[in-house]
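Excluded from the complex is one protein chain; the other protein chains are retained at their positions.
Then we have subunit A:
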Amino acid sequence: MLESVRVSISEEIHSAEARRQALLLAQHLGFGRTDAYYLATAVTELATNLFRHAGGGEIQLRTLTRQNAVGIEVIAHDTGPGIANVEQALREGFSTSGGLGCGLPGVRRLMDELEICSEMGRGTRIRACKWAAIIQTVERQC
């Protein structure tokens, strides 16, 4: 079983590979279509951020399991300049690069969990998780 994938992002086009791997893993785990595309879009955002803001980095995808649920963990890691103000970067409409300012807030909304560790001059590590929605089956009595 496919459990962990690493995609090195040194060129912009590598974000497409990270997205493909995320979609494959989501399909493999039986994610619904919407959740799979939420994940894939978040991975694309994180991967293009690595390229735009840090000149590259690595995306790591990992399968998570907990009782009655499966999920995918995404770790975006770089050794770039770091995020000066994480709180500001997570605010809707804020951008330092002329972007929409909805990259990271968008990722937060698309994923179930988001943690950002950033140190100026050392780099940034973003961990995001998406859990597959659990469909409750209701027993019907006839």
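Please note the rule applied: a contact is a pair of C-beta atoms (placed from the backbone, for glycine too) under 8 Å apart; a residue touches a chain by one contact, two chains touch by 3 or more; residues count from 1.
FYI, contacts and distances are computed from a predicted model.
Hidden from the displayed complex is a chain whose UniProt protein name, among "Branched-chain amino acid transport system substrate-binding protein", "Sulfate transporter/antisigma-factor antagonist STAS", "Peroxiredoxin" or "Cysteine desulfurase", is "Sulfate transporter/antisigma-factor antagonist STAS". Of the listed positions A:Leu25, A:Ala40 or A:Ile83, the one in contact with the omitted chain in the full complex is A:Ala40. Although one chain is not shown, part of subunit A still touches it, namely residues 12-13, 16, 19, 33-34, 37-38, 40-41, 44-45, 48, 52, 92, 99-100, 102-103, 105-106, 109-110.
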